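Sharing a structure, written as structure tokens. Questions coming.
And now, chain A:
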Amino acid sequence: MSSAISVRRLTKDFQIGIRGLKLRAVDDLSLEIPRGQVYGLLGPNGCGKSTTLKVVLGLVSATAGEISILGHPSATAEARSRTGFLPEAPYFHKFLSGRELVTYCARLSGVRPSELAAAVEDALGLAAMTDAADRPIGTYSKGMLQRIGFAQAVVHDPELVILDEPTAGVDPVGSAAIGRMIHAMRDKGKTVVLCSHLLGQVEQVCDRVAIMDRGKLVLEGRVEDVLARRDRHVMTIEALTPAAREAAEAALAAHGARVTSVTHPRRSLEDLFRELVTGSRDA
Partner candidate 1 sequence: MRRYYAPGLALLLVVGAGAFSEISWRSVRPSIPEIGRKELEPTLGQGVLLGILGGLRTVVADLTWIRSYVLWERKDRPGCEALMRTACALDPHSRYFWENTGYAIGFDMAHWEIRRRGGYAKVPAETQQRIFQQYARRGIDVLNEGIGHSKAPAPLLLCAAQLAETKLKDHALSVRYYQEAAESHDAPWFAARICAIIMWEDGRKAEAYRWFRKYWTERMLPKEDGFPDDLGQLRGMEAGLGLKPEERIPRPSWER
Partner candidate 2 sequence: MTPSLQRTLWISRVTFLEAVRQRFFAFLMVLGAAMVLSSVSFRVFDFGHGELKFIADFGFGGMFLFGSVLSVVMTAQLFFSEIDNKTALTLLAKPLSRSEFLLGKFFGAWAVLGVFVVVLSGLLGVVMWAREQELVAMAEQAGKVPVTFSASGMVQFALLQWLRLGVVIAIVLTISALARTFLFAVVVGSLAVVAGQLQWIAQDAVLKPTGSILYGAFLWLSTRLLPNLQQFNIGDALVLGATGVPAEAVAEVALSGLAYMVAYLFVGTLVFRRREI
């Protein structure tokens, strides 16, 4: 079976000014994104990850290289009809209601009229936007905009969903909701490509990650493999007294091991925040 996205030796140059100076945004990038996984594309601002996504989606032409989506050349209607896309900081026509927007996008994505109502309801449900679906988009908060953007991206039940900075500017509760949507897509066997520089979120939801810097791929692999330090171990101990600690260190030293640090485990501020504001929605 072909990869969800296959990028081979992609290079993208932008011409600057009338003198034709070239800025290389993506430099000889090769990438295989397997199907059915949540794939994180990481990197600092300006590293070329958004450009890569735009080239994949056919919004920008490649200077060199080949790209295919689900076995089809990218930028073809066939490839795009099986792809959903949520751009960074999405903006939609304010005068449309959420339901109208999702219906509009469903029709553009080729959803048949007979399946339209069900598809729209499913997408709104998945994005937890059913209650606010009939409000004009102009009244939505940023989190709701991201969620309705997610709904329009998945309304035609695509096999591949590409999310560009889906949680940028969204509070942790909204961010967690988007995380749940991503997991729901993975559970349905979809491939999700997540482009972000929020490392904590990527770590939580992604199966594989690729890190880009200055247009080049610097690291790629499973999250566990990439993050794990095989020469270090962490133990969590309850009721550790000074005497017990000394004894444990001595016992470990007898086997050639050495304790390098002892700290109290911390919960993340995000976990604390979500615990405190549980139940609140970003209305």
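Selection rule: all candidates are chains of the complex that A comes from, given by their letters.
Heads up, the rule we're going with is that a residue touches a chain if its C-beta (ideal position, glycine included) is under 8 Å from a C-beta of that chain, and two chains touch if they have at least 3 such contacts; residues count from 1.
Being a predicted model, the structure only gives us computed values, none of them experimental.
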Legend entry - Complex member touching chain A, one of 1 or 2: 2
Legend entry - Partner candidate 2, residues of chain A touching it in the complex: 54, 57-61, 77-78, 80-81, 83, 85-87, 89-93, 95-96, 104-105, 107-110, 149, 152, 162
